[in-house]
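Can you read through this structure? Questions will come right after.
Removed: one protein chain of the complex. Kept in place: all other protein chains.
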Amino acid sequence: MRKKLFQILIVFIISICINFFLPRLIPGDPITASLLSRTTSGQVVTDMDKTIAMYKSKYGLDKPLIVQFKNYVSDLATLDLGTSLADPPQTVSSKIMASLPWTVGLLLFSTLISFTLGSLLGAAHGWGKAKRLTSPLMGLFSILSSVPGFLLGFVFVAIFSQKLGLLPAAGGFSPTLNFGWTKTAVLDILKHSIAPAMCIIFSTAGFWAIQMRSMTITVKQEDYVKFAESKGLSESRIFFKYGLRNAMLPQITNLGLAISSVISGSVLIESFFNYPGLGGLLKTSVFNQDYFVVQGIVLFLIISVTFVLLIIELLNPLLDPTLKVNS
Amino acid sequence: MKKLTASFYIGLALFFLLIIFTYVTRLFYDTSLVDIGSKMPYLPPGADAALGTDSFGRDMLASILVGTPSTFQIGLIGGTIGLLIGATLGLISGYFGGKIDTIVRTISDSLITIPSIAILLVAALNIEHLTRFSLATIIAGLSWMYPARTIRAQVLSLKNKDFIKICRANGQGELDILFRDVMPNLLPYLASTYVLSVFTTMIATVGLESLGLGVDGDYSLGTILYWSTRKAAVVTGTWWWYTPPILVLTVIFLSLLLMSIGLDKVVRPSDSAKV
Partner (left out) sequence: MNTETIVKISNVSVEYETQKRNIRAVNDVSFELVAGQRLGIVGESGSGKTTLGTAICGLTKFPARVISGSVQIGSVDLLALNPSEKRLSMLREIAFIPQAAMNSLNPSMRIEDQFLDALSRGTKKSSRSHFNELIESRILQVGLDLSLLKRHPHELSGGQKQRLVIAISTIISPKLIVADEPTSALDVIIQRQVLKSLSDVQKINNSAVILIGHDIGLLAQFVDTLAIMYAGKIVEFGSLESLLTNPKHPYTKKLIASVPSVLKHEVLIGIPGLPPSLSDLPTGCSFEPRCTEKISKCSQSRPELISVTDRSVACWLHNAETPPGQSSAEARSN
C-alpha cells in the first residue's frame, strides 16, 4: 500500500509540473492574447499596458523559471490561483469552490448508481442468470458506453425536455429559485440534475458491466463456488456471497483506473447542460477567454483525480479482507 | 492465426463504407455549400436542402461531408502515433526489463491517471495555431499508455515461453528475436490496441471540439455540435442540426467497438462464456 501511495504522490508532482511547464514551453502569450481579444469583442479593459504589466509582474513572467516555479508552488499551497479575468475581483479559487459542490454531488450520485447498476448487470450476465433479460441490456449498455456521454445529452433534452416537457433543458436550478432547504428548492435541483445524471449513468454503466462480467466468469469457475454448491447452499446465496462478493473486490481498483475518464466525460456532460459545476464553469470561462479560471479548473481536475485515487487506496483494505497483510 | 469473428468484419465494413461515402459523395455534391449563407437558414430537411440548414445558412449535408474527414484524419493519425509510441515503449520495457522498465512503467502509470480533458485544455489554450497533426500528436501523447501496458504484459508472458529460450540457445541475437519471433505473436494485440487508440483519440477530439476548442479553422463534427449548442438548437427544435453529426459519430464509434469486440475474441478467447 505504501508503494501505491508513493505512486499517487509521483502522479501528483508530475501533474503539477506538467501544468506549469506546458504553457510556458509553448510559444505565445495567452494573457496578452486573451486581453486583446477581450478588447476587440467589446469588453472594456482599462489601461491595457498597465494591466498586462501587472499580470506579468504578479506571475513573474519576467523572472527566471526557477523563481516562477517557486511562486507557482507557493501559490498553489495557499490556493491562490489568481483572479478571474472576466469577472474581477472574483478570484479563481472562489469561482471553483462555488461550482465544486454541484460537481461533487452530481458525480458522486451518478457514479454510485452507474457503478452499482452496471456491476449488477455484468455480474448477473456473467453468472448466467436471466440471460434473456441481461443479454439485450448488456448489448445496449455496451453500445452506449462507446459513445461520449454528451451526445446522449442531445437525445435526452430533445425527447424529455422539448417533446415531453418533463425535464428542464439546462442549468442546475431555475433562475427564480430561492435557495434553502425547502421542498421546492430540493425538488427543483433534483429535477435539473436528472438529465445530466442519466447521461453519466448511461454512458458509463456499460464499462462497469463489461468488467464485472469477466470477473464473474472467472469467479464462477473457482473451487470455492463448487464447494458452496456441495454444501447445498441456495443459488442466490452462492451468487451474492460467493460470486458477487469476490468479483467485486478488484472492481474497486478498476474504479480508480477509470476515474480520470469518468471525470473527463462528466465535465463535458456538465458543460453541455450548463450545469453549474466545474463543467459549466469551464464552458463559460472558455467562452469568456478567462484564461486563469480554465487553468485553475485544469489543476483542480488533476487534484481531484489524485484525491479520489487516495480515497480508493485507503478504502480498499477496509473492503477487501484478503488485503490485510499479515506481517 | 486464429479466425476473426464476424463482429470484426462488420465493424471494418461499416468504417470503410463511411469513409467511402464521405469521399465519393464529395465528388457529386457541392461542398462549398458549407459556407455561411449559402442557403436560407433554419431550413428543415426537404426539397431545398437534403439535410436542412443551420442558423448560419450552412447546408447540413455539406457540413457532414466536410466535417467527417477531419475527425477521421485526427483519429487515424493520433491512433497511429499513439500505437507506435506505446507499442515500442511496451516492447522495450517488457523485453529488456530492469531500469528501463521501471521508468517507463512509472511514467505510464502516472500519466494514465491525468484526465485527458485537462491536458487537452492546456494545449488548446496555449497553442496559438492548432493543426490537425499537432492535436493528433498531443492526444497520442496522452493515449500511448494503454498500448504500452497491453504490449508490455504480452511481451512479459512471451518472454519466458520455451520457444524463445530455444532461440536464445541457438545463438540468435536479442534484437533479432524481438523482431522475428516476439513481434509476430503480438499482431492481434497490436491490432486490438490500435482500434482502441483510434477510438480514444476520436473521443478526445470530439470532446475538445464540442467546447469550441478544436483545430483552427476546421469545421469538424464536434464543431458542428458546438455551434448547435451555442445556438440552442435543441431548444429551438432544429433537430436536423445536431442529429446528422451524432449519427455519423455513432456509426464511427459503433464500427470501432465492433472491431474491438471481434479482435477481443482472438486476443482473449477464454472470456467468451457459453451464452
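Lettered A and B in written order, each chain numbered from 1.
As a working rule, a residue touches a chain if its C-beta (ideal position, glycine included) is under 8 Å from a C-beta of that chain, and two chains touch if they have at least 3 such contacts.
Quantities reported herein were computed from a predicted structural model and do not represent experimental measurements.
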(message) Under the definition given at the start, what are the shown partners of the omitted chain?
(response) A
(request) Tell me which residue among A:L100, A:I113, A:L233 or A:I303 touches the hidden chain in the full complex. (result) A:L233
(request) Pick out which of A:S15, A:S146, A:N246 or A:N316 touches the chain that's been left out of the picture. (result) A:N246
(request) Just the residue numbers, please: which parts of chain A touch the chain that's not shown? (result) 222-224, 226-234, 237, 241-242, 245-246, 249, 320-322, 324, 326
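The working rule: only the chains that are shown with their structure count from here on.
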(request) Take the average of all CA coordinates in chain A, do the same for chain B, and state the distance between these two points in whole angstrom. (result) 22
(message) Which residues of chain B touch chain A once you look at their complex with the stated criterion?
(response) 106-107, 109-119, 121-123, 125-128, 199, 203, 206-207, 210-213, 225, 228-229, 234-235, 237, 239, 242-243, 246, 249-250, 253-254, 256-257, 271, 273, 275
(message) Going by the contact rule set out above, which residues of chain A touch chain B in the complex?
(response) 7-8, 10-11, 14-15, 18-19, 22-23, 26-28, 30, 33, 126, 128, 131, 135, 142-143, 146-148, 150-151, 154-155, 157-158, 161-162, 169, 214, 217, 257, 259-261, 263-264, 267-268, 271-272, 282-283, 286-287, 291, 294-295, 297-298, 301-302, 305-306, 309
